[in-house]
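Let's look at subunit A:
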Amino acid sequence: MHLNGWEVTLAIVFLPGVVLASASGLMLTWVDRFVAARVQWRKGPPAYQPFADILKLLLKQTTVPAGGSRVTFLAAPIIGFASMCVIAMLLFFANFFPHVSFVGDLLVLVYLFALVPLATIVGASASRNPLSAVGASREMTLYLGYELPFLLALAVPIVRTGGAIRLGDLVLAQRGTGPFLFSLSGAIAAVIVLICIHAKLGYVPFDQAEAEQEIMSGVLIEYSGAPLAMFRLTKAMMFFLMPCFLVTVFGGGLASFWAIPELLLAWVIIILVKNTNPRFRIDHALRFFWFILGPLGVVAVALALMKL
Partner candidate 1 sequence: MKDPLVWGLKRSPWVYHVAAASCNNCDIEILELLTPRYDVERFGIVLVGSPRHADVLLVTGVLNRKSLPRVLEVYKQTPKPCFVIGIGTCACGKQLFRNSYNSVGPYDKYLPVHSYVPGCPPKPEAMMLGVIRALGKL
Partner candidate 2 sequence: MTDAEAGLRQLVPEAEVQERSPRRFYIRIPRERLTVAAQFLHRERGMRLATCTGIDTREGFEVLYHFCEDGTGTIYTLKVLASKDDPRIESQSPWSPAADWIEREMHELLGIDFPGHPNLTRLLTSDTDWDADMYPLRRDFVRSRGGEAKTRREAHEQ
């Protein structure tokens, strides 16, 4: 099956790109706020709250800080948002039409995931604000931290399928042999990727970049109106899509029998960890990723090489 440009655009812009990913992502952020409220013995916001937030932000005035780079400032959220939409399209086509995926689209996905913190860093640097510069440097540090174990863990399914870097091949291989999650190396790698997902999302305990109490919303301090809405929407979509990525690469694909329980488990774990932990210091977080998860990733790759 070959897709022409029109179908690809429709998939990015409409379904599953913007509509499905953003709607599901926003509902998930509501679930997170609901759980946080119940953990604190209170009622929590109504179910339409995230949609009201985004709608209100889209309709408010956009302020651009004077003296910064206006084009970069306004383009940065669009970069992150666009990459999320493309990720949505790639993931869904790889899962439900595995023959459509192209060679190397796993690496493309890794680069697209990297565009989101990059967009945040670029936007923060264009803000001409010392607090956002601190947030940007923290975001960069965090990115260098979690990308190392993330890539090591992603090497595990590549090794186990004998060098396939096509998402479609990974999905098909798991349909044959069962999800990689059920092997020892796959399980370790999946746990590493789950922790890295938590950090990519910028959720507590890894939200140093957007620390509200310390640096007044850090990277997003100068953003308002529609660009802020786009950043928040990107984060919500990421909350939906990253566990989907985890299930695609480790859990047997979104079309398999185990998909829904695994997705639910990933979301539940992220929400619970987010609501019950304080924030790490940035150097503690870096040390955690490099010196605890990194060696664990090497162990997982070694186990994969031993076919465990």
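These made the cut because all candidates are chains of the complex that A comes from, given by their letters.
Just so we're on the same page, a contact is a pair of C-beta atoms (placed from the backbone, for glycine too) under 8 Å apart; a residue touches a chain by one contact, two chains touch by 3 or more; residues count from 1.
All values derive from a computational prediction rather than experimental measurement.
Candidate 1 is the one that touches subunit A in this complex, out of the options 1 or 2.
Touching candidate 1 in their complex are the following residues of subunit A: 33, 37, 40-46, 48-49, 52-53, 55-57, 59-63, 212-213, 215-217, 220-225, 228.
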